[in-house]
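Comments concern the structure below.
Shown here: the complex without one of its protein chains, the others still in place.
All chains are identified by letter, namely A and B, in their written order; residue positions are counted from 1 within each chain.
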Amino acid sequence: MLGPPLAWMLIFYLAALAVLFVSAFWSIDAFTGKLTHAWTLTNFDTILHSSTYHQIAFRTIWMAVAVTLTDALIAFPFAYYMARVAPPRMRTILFVLVLLPLWSSYLARIYAWRLILNQDGALNWSLAKVGLPEQSWAFTNTAMWIVFSYIWLPFMILPVYAALERIPDSFIEASRDLGGRNWTTFRRVIVPLALPGLAAGSIFTFSLTLGDYITPTLVGNVDFIGNVIYRNVLGLTNNLPFAAAYATVPLIVMAVYLTLAKRLGAFEAL
Amino acid sequence: MRRMHRRHVFVAALAAALCVPASGVSSAAGPTMITKAGKNEGALNLIAWEGYTYKQWVTPFTKATGCKVRSKFGASSDEMVTLMRTGQYDAVSASGDASLRLILGKDVRAIDPKVIPDFKNFIPALKAPSHNTVKGVHYGISLQWGPNTLMYNTKKVKPKPTTWGVLYSSKYKGKITVPDNPIQIADAALYLAKTKPALGIKDPYELNDAQFKASVDLLKKQRPLVKKYWASAGDEIDLFKSGGAVVGASWPYQTNTLKTAKAPVSDLIPKEGATGWADTWMISSKAKHPNCAVSWIKWVSTPKVQAQQAIYFGETPANTKACAIMDKLSKGSCAQYHGNASAKYFNSIKFWKTPQKDCGNGQSNCMDYTKWQQAWTDIKS
Partner (left out) sequence: MEARATRVSLGVWTLLVVLFLWLPLVLICVYAFNSSNIQSWPIAGFSTKWFHAAWHNEEARSALVLSLKAGAIATVIALVLGTAAATAVSRFRFFGRDAVTFLLVLPIALPGVVTGIALNSFFNNNPVHGLSPSLWTIVIGHATFCIVVVYNNVVARLRRTQTSLTEASMDLGADGWQTFRFVTFPVISTALVAGALLAFALSFDEVIVTTFTAGAQNTLPIWILGNLRLGQQLPQVNVVVFFVIVMTVLPVTVAQRLTRDTGILRRR
């Protein structure tokens, strides 16, 4: 039973990843653009010693962290309301309201934000109506932070909701009976039990931010890891080895992240 | 299981090592020259610049030939070259900086211009230009040409700018937009050629170490002034429409689109001159639909389509017969887009070409395009 799915993943995915990783140790001939199969560490050397590539990597990771934290903060109270306060009918409605954006085009939603944040966009129009000064976040890192947080929010809400809903009422009652105040119950019972859900959601928000190159192109004005990889794959030099080498940065970051997330029980809560 | 898992990884790595990836460059045995067009295949996959495959002339083409057109917009000449090398596309509207690379990489097929009836009406300069004709062999048919312009918001930018310097001065800080493209270094070099003659820049695509460094430094200084490096025509249209940018380097396509939408914009060629493009339709050596590709080139070379595209995009047709139709479609448009311009005007534009080590003056200490790309990543970061 396990054979076919494992074979599929092995042939199409792990093999592809392995090819990628191996090619990171090759290079291309600058003159002909042809792949040279000699083993070399040039690509890693460039990445390790170029301040530009450091800057891009740190910027991307930093953004992924910021987006993950933001989404966790936005999602938790929402999921809590959905799971433990809202009546069943309301819960269904909220569920559909969270799921539907996932179905509508990711590109169109990013683009909609561009229209909102524009100088003459809907946001400044609204700010002017209520007499607030206008913002100029369009094409800044702030814009990217807002849009990333927006785009990946449902991916955080759903696992957190699932984790919160699973907490038996009796646990909370027990905590209260034992004299736990609301805050104590929250801190000592609810948060620890919701943690696997938060960790599961953060896998999505973190990795999706790490690998996106379209959002930075559409609403930002600086390169992310994804942009560098994309350009090296589709640029003149078609420098796949370098792209592969740079792709090991998010690969390593995610390996570390997944290991941590697994400790927190994220895999059970996915 | 852990051991088993590891074994899987090992097997995968082995499989990877066995299937040694081939390079992206096409095989050495080039296909033959196209000397006649056969039966249309019913489909055509194109790589084009934005605005080159507009339904106004694509729909009637499909109706007349039965070739269903699928087009992909290339973000840059680099991307076009790479996409062509995948062998998935039949033809490309390559600019001068892409066309030679494609010819040298044997990615495109030679074509006998006699196959294209309208070829005889082309302006002399575009019959056998060096960017698509090598040793007398044609590797494509010229299409249109034009300058990269300076676009500005007529309400916000006063007085009307006359120099590219407006893009490097802090007067419009945070309201400037320029293309996200390494070839932009040539625009800086062109400006320096006039403003710092001591550097001795003759050709903005042939830069030695000092000239290159000066151009890159100028662009690094420009970095904080730039609102957005536009990656597509759509970006710049949005920026000007929304007021996010008031002045920027542009294609006439954006100006035309914005004017149609009644946005207060205009464009011009500053006194330092301009870089520009001369585009060529080239047929892939791996084309699956070569006959449809030939039919397409015939179609876009006709005076009517040449005129339509010239007006729609805002560029100059290669076909001299297009001028009269342009004026019929939109009065004065032929002169507006230099349809009747002299050879002197043509020569004043510094057409895109690929920077190479060979400086063209016997020296080979110029920066090649790989350096340009690296520098561009540094400039933007």
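Annotations for the structure displayed:
The criterion applied here is as follows: a contact is a pair of C-beta atoms (placed from the backbone, for glycine too) under 8 Å apart; a residue touches a chain by one contact, two chains touch by 3 or more.
Owing to the predicted nature of the structure, the values given are computational and were not obtained by experimental measurement.
Note on the undisplayed chain: of the listed residues A:107, A:132, A:174 or A:191, the one touching it is A:107.
Interface with the hidden chain, as seen from chain A, comprises residues 1-2, 4-6, 8-9, 12-17, 19-20, 23, 74, 77-78, 80-82, 84-86, 92, 94-109, 111-113, 115-116, 118, 120-122, 125, 150, 153-155, 158-159, 161-162, 165-166, 169, 172, 182, 200, 203-204, 207-208, 210-214, 218, 225-226, 229-230, 233, 240, 243-244, 247, 250-251, 254, 258, 262, 267, 270.
Even with one chain removed from view, chain B keeps its contact list with that chain: residues 1-2, 4-5, 18-19, 21-24, 45, 50-51, 68, 70-73, 75, 86-89, 231-238, 241-242, 254, 257-258, 260-261, 263.
To be clear about the criterion, only the chains that are shown with their structure count from here on.
Inter-chain spacing, taken between the CA centroids of chain A and chain B, is 35 Å. Interface residues of chain B facing chain A in the complex, by the touch rule stated above, are 8-9, 11-13, 15-17, 19-25, 75-79, 81-83, 85, 101, 105, 174, 226-229, 231, 238, 241-244, 368-370, 373, 377-378, 380-381.
Within the complex, the chain A residues that touch chain B are 6, 10-11, 14-15, 17-19, 21-23, 28, 30, 32-35, 37, 52, 55-56, 114-115, 118-121, 136, 138-139, 217, 221-223, 228, 231, 233-238, 240.
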